[in-house]
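A single protein chain has been omitted from the complex, and every remaining protein chain is retained in its original position.
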Amino acid sequence: MLSPDDTINQTQAVLNAENVDIYYGDFLALKGIFLQIPKNKVTAFIGPSGCGKSTLLRCYNRLNDLIPVFRLNGKITYHGQNLYDKDVDPVMVRRRIGMVFQRPNPFPKSIYENITFGAKLNGFKGDYDQLVEESLRGAALWDEVKDKLRQNGMSISGGQQQRLCIARTIALKPDVILMDEPCAALDPISTLKVEELIHQLKEQYTIIIVTHNMQQAARVADYTGFFNVRVTDEGKRQGYLAEHDRTEVIFQDPKEEATKEYVSGRFG
Amino acid sequence: MTSISEQTRIGSRPPVEKTADTVFRWAAIISALAIAGFLIWIVLQIFIQALPAITQFGLGFLFKSTWNPVRNEYGILTPIYGTIVSSIIALLISVPIGLGVAIVLSEDYLPTKIQTILVFLVELLAAIPSVVYGLWGIFVLIPFLRGITPLRGPGMLPAALILSVMILPTISAIARDALINVDVGLRQAGVGLGATRWETILWIVLPTASSGIIGGIMLALGRALGETMAVTMLIGNSNQLNLSIFQPSNTISSLLANQFAEASGLQVSALMYAAFVLAVITLAVNMLAQVVVTQLQKI
Partner (left out) sequence: MSGIAGTFMVMAIIPLILILLYLLIQGISSISPSVFVELPPPPMVDGGGFGNAILGTVIMVSIATLISVPIGVLAAIFLSEYSGGQLANWIRFATNVLSGVPSIIIGVFVYGAIVLSFKTYSAWAGGFALSILMLPIIVRTTEEALKLIPQEVRQASVGIGANDFQTILFVVLPAAIPAILTGVTLAIARAAGDTASLMFTALFTQFWPNWENKLAEPTASLAVLVFNFAIVPFKNQQQLAWAAAFILVLLVLLTSVISRLATSKRQF
């Protein structure tokens, strides 16, 4: 049976975490993460609250930099380049690795400007109208908003706003899309639409999705990483990567006892 | 280990962007510092120009009431007296009324719509320019007072009265905020214990809001001390030390307003000395008020 590392090497790892420890001040929040994210696949992070899956996600686009006490030991490489190298510019990282947040957060601008804003940052000099249509189509939103492009991005429904945020992200033509519980604030129908979207998106992008919803992970992800919490000798809670494999394996034949308990609903 | 291909390598921002980011950040920092800078500059500038008078008259300046430009003898005892007395009288009137207004507008006596209108009207009181108050005072308030008091013309009384109207909005607005911010639970506790509305207000709500209210009173005092135009137009501008409120008097700000334009030589420096005294007093009161008000916000 192929080990996950073999299959991932064959399909090319895009992001590789090597012995990553994450500190907030003196508090070690995540310890000893070894994780490879394969190209053009969807990888899900699941696990109980407080296990650090969102924290790890935000390391990939250097969003944790905004927290002054944040510190990272180890390496996170992107196509071989260490993202935390001194001469890597976090601003440029984020233009390559995009993010969709838990609560939809469109800019207080028109739908049109929401999409062109990021593109302008990248020095886009092509046809804006075409870019807007492409991006909205790519987010399965074009038909619903094509007649109201000048309306404020915050005036559409929650599900539509989230797809607008996805459109905004793909307008930059990133390599990787990070999704932090993107359906947590959406109704079931919008959630379904976003999940269908993810299936389409992975042809062009590499996707990492953090989710509290195991069924969602099972529906949407090719690979799944199960994060868990342990209590250290000092009584502190610490996150770690318990198991990482193809989704079928995690849900039907997991190797770790903790994984088995989690996916069968005995805790979490 | 895969080597970093040129296609996927993440580079640096265009230098233009980095520079713009840095420049913008520094512009913001400098602008913020400029505010403190202005404050310091104001105090320094006035002090420097007051120096000739300070060295010549020393502290005695504060205790003499002669103001004689012809003989270059200057003392601001009357203006200091007038400033303090007019402000205290104004506070004595406006604090009870302001508290009353604040209570009326923070309890649920009135329907919300009427409350909003009344709050707006009190705000309006604060926005009317000082000189308009003075104008009204000359042609309406003074004649009215002459009819019912021994007042014969401009004097301490009309000045103090108009001052009380002008500082009322400050007291009522800040007191109202302080009262509204008192935890609802506390009021309910009072009612639950069987206290009447007013017992709750007087013994529970007011004491809790007291630091905010005191801060508001101090801010109002600061405003009263520095108020110029309305007071100048109504106080009579006499440097004689009269104790009666029906007699004319003077304040530091009206001294400045009246004399500055035509002053020259040492008189200017004497006026700057007076301005410096006023600046120090108002700064001290305002800084103390700030401290008290921010203590409230920490609760």
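Order of writing sets the chain letters: A and B. Residues in each chain are counted from 1.
The definition used in the following text is that a residue touches a chain if its C-beta (ideal position, glycine included) is under 8 Å from a C-beta of that chain, and two chains touch if they have at least 3 such contacts.
Predicted model only: the values in this text are computed from it and were never measured.
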{"item": "Shown chains touched by the chain that is not drawn here", "value": "A, B"}
{"item": "Selected residue (touches chain absent from view) among B:Val104, B:Ile180 or B:Leu266", "value": "B:Val104"}
{"item": "Option touching the unshown chain, where B:Ala160, B:Ile204, B:Leu219 or B:Ile245 are the choices", "value": "B:Leu219"}
{"item": "Residue in contact with the excluded chain [from B:Ile54, B:Ile84, B:Leu125 or B:Leu266]", "value": "B:Leu125"}
{"item": "For chain B, the residues touching the chain missing from this view", "value": "13, 17, 20-21, 24-25, 27-36, 38-39, 41-42, 45-46, 48-49, 96-101, 103-105, 109, 118, 120-125, 127-136, 138-140, 165, 168, 172, 197-198, 201, 219, 222-223, 225-229, 233, 253, 256-257, 260-261, 271-272, 275, 278-279, 282-283, 285-287, 289-290"}
{"item": "Contacts of chain A with the absent chain, listed as residue ranges", "value": "61, 63, 66, 91-96, 98-99, 101, 103, 105-109, 117-118, 121-122, 154, 165, 168-169, 172"}
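Throughout what follows, only the chains that are shown with their structure count from here on.
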{"item": "For chain A paired with chain B, centre-to-centre distance based on mean C-alpha positions, whole Å", "value": "54"}
{"item": "Footprint of chain A on chain B - complex, ascending", "value": "1-5, 8-14, 17"}
{"item": "Touch list for chain A against partner chain B, complex", "value": "78-81, 83, 87-89, 91-93, 96, 123, 175"}
